[in-house]
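Notes follow once the structure below has been shown.
What you see is the complex with one protein chain gone and the rest in place.
Chain lettering (A and B) follows the sequence in which the chains are written, and residue indices restart at 1 in each chain.
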Amino acid sequence: MPKSRIELRFGGTGGQGLVLSAKLLADALALEGRHVAQSQTYEPTSRGGFCNADLVVAAGEVDYPLPVAFDHLVLLDKIAVKPSWPRLKDGALVIADSRLCPELPDGSMRRCHFPLNRTAIELGSERVTNIVALGVLIEMTGLCKRASVEKVIRASSPRGFLDLNMDALAAGYDLAKAPVAAAAS
Amino acid sequence: MFREAPHFDVRDYLRKEMMPHFLCPGCGHGMALRALLWALHELKIDRDKLAVVSGIGCAGRLSAYIDANTFHTTHGRPLAYATGLALARPDLHVVVITGDGDCLAIGGNHLIHACRRNLKLTCLMLNNEIYGMTGGQVSPTTSETRLTTTTPHGNTEPNFDACALAIAAGAGFVGREVTRHVPKMKELIKHGLQHPGFAFIEVLSDCTEVYGRKNDMGSSSEMVMRQKSEMRPSAYRDSVDEPFRSTDLPTGVLARNARPEYGAALRAAAAARAAK
Partner (left out) sequence: MNAIDRSHAKPAAKLLSGNAACAQGALDAGCTFFAGYPITPSSEIAERLSVLLPKAGGVFIQMEDEIAAMAAVVGASMGGVKALTATSGPGFSLKQENIGYAAGAEIPCVVVNVMRGGPSTGMPTRPSQADIYQTRYGSHGDYPIIVLAPASAREIYDETIRAFDLAEICRTPVILLYDQVIAQSSETVALGGRAPVHATRKWASGPRESYKPYAADADGVPPMPRPGDGYRTHTTGLTHSESGFPSQDPETVTRNLGRLYAKLDHFRDLIDSYEAVRCEDAEVVIVAIGISARAARRAVDACRAEGHKVGLFRPITLWPFPEIALREATQHAKAILVPELNIGQLRLEIERQLRDRRVEGLHLISGEPITPAQIAAAATKLATEV
């Protein structure tokens, strides 16, 4: 039986596909019969500015749809550190991009750095950094089955992006096998 | 030419319970209304299927006199109401009656977009150069130097050429007529009603009681007689020190272009997408 309520955030800047990652994960969880509430806070610009995509996962109906304290935090830009850090649970998992979010504050969290962005660039497009991150998160947490998220990605990818997305997801799974503990800043 | 079709009796088209009407003696709007009803009659438009949408002002009140489905809406918005009505009910024949203030000032945005969109509507704008109902304030078509209750020293703003505006905004059919020529007005409105898209018709009408009196323009018959000679200089063409020079604003059909009608195009696009 999964934990009764899990809260997580994809944090970064507008245009990084954070909301998409959260929605893909939410759809995958919904497929598995979990109850999900997905929300976002953003600035009134389509690109740039902070953007946080949050997820609350529960076994039953979600009473309060916004996160209170995060179990997991994915950071694709340093801009998201400050507003998110005080809301991390003890022992929370933090997945951060090595280049875009190189410095993390101290704490009792499990802090991991991954070359998410570099991996995406090597795959051919920086735009799938969010999918690489999603792969890492799923692999490290077991939040949902691989098959569920793959099904969702297959159903929702625009033509020409499906292979790239699947490659990015797989690259994320691989990265997760070798987490790099973040150095204290 | 000036004889009406034998079976046209304007009283057949008016709501008797609304008589006597509230227009001032000498007001040109009655002649415009007559021309509209005459045109509807000659085209045999079924009044059960006729919707007349009007805004606020003297022109806006005319809808109540017409024995049809009539909607007296809010100031400046009759084109927007009519857009919703015509899209929801393509089986209706929708006519809009508006005035210069209603159509060009508070409702100006709706006019240019109605012209651009080209939904089948017939828009009849009665231009008397004044806000008559509120007591004679300056409007976007008031000629320069004219006296109004808000231009006590003479109007200093240039005025709109509504037809040029409609043409520039892409209206498929644009025409202008004066109330002095009721049969020609009727013919022009008939063309507009038959146009398969947005038709804009400006009628130069006289406000005798407020505008005429304030500017010493004589009796209503004198105002009507001068419609094509002395009145309505265009600020864009005339110098301010010579405001009453004869200008001969062009009348008749000023633009007629076949463009795709908006409602039909919308329905065709939806059908094509549904078929995919």
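We adopt the following convention: contacts are C-beta pairs under 8 Å (C-beta built on N, C-alpha and C of every residue); 3 or more make two chains touch, one makes a residue touch a chain.
None of the values given here were measured: they were computed from a predicted structure.
Colleague: Could you tell me which of B:Ala64, B:Leu147 or B:Ala255 touches the chain that is not displayed?
Modeller: Counting the whole complex, the residue in contact with the absent chain is B:Ala64.
Colleague: Specify the residue from the set B:Ala32, B:Ala59, B:Leu92 or B:Met217 that touches the hidden chain.
Modeller: The one listed residue touching the chain not shown is B:Leu92.
Colleague: For review purposes, identify every residue of subunit B that touches the missing chain, sorted by number.
Modeller: Looking at subunit B, the ones touching the missing chain are residues 15, 17-18, 47-49, 51, 53, 63-64, 67-74, 77, 80-89, 91-92, 109-110, 112-113, 266, 269-270, 273-274.
Colleague: Take the complete complex as the reference. Which residues in subunit A touch the chain that isn't displayed?
Modeller: These residues of subunit A touch the chain that is not shown: 23, 26-27, 30-44, 59-66, 68.
Quick note on the criterion: only the chains that are shown with their structure count from here on.
Colleague: How many Å are there between the centre of subunit A and the centre of subunit B, using C-alpha atoms for each centre?
Modeller: Between these chains, centre-to-centre, one finds 60 Å.
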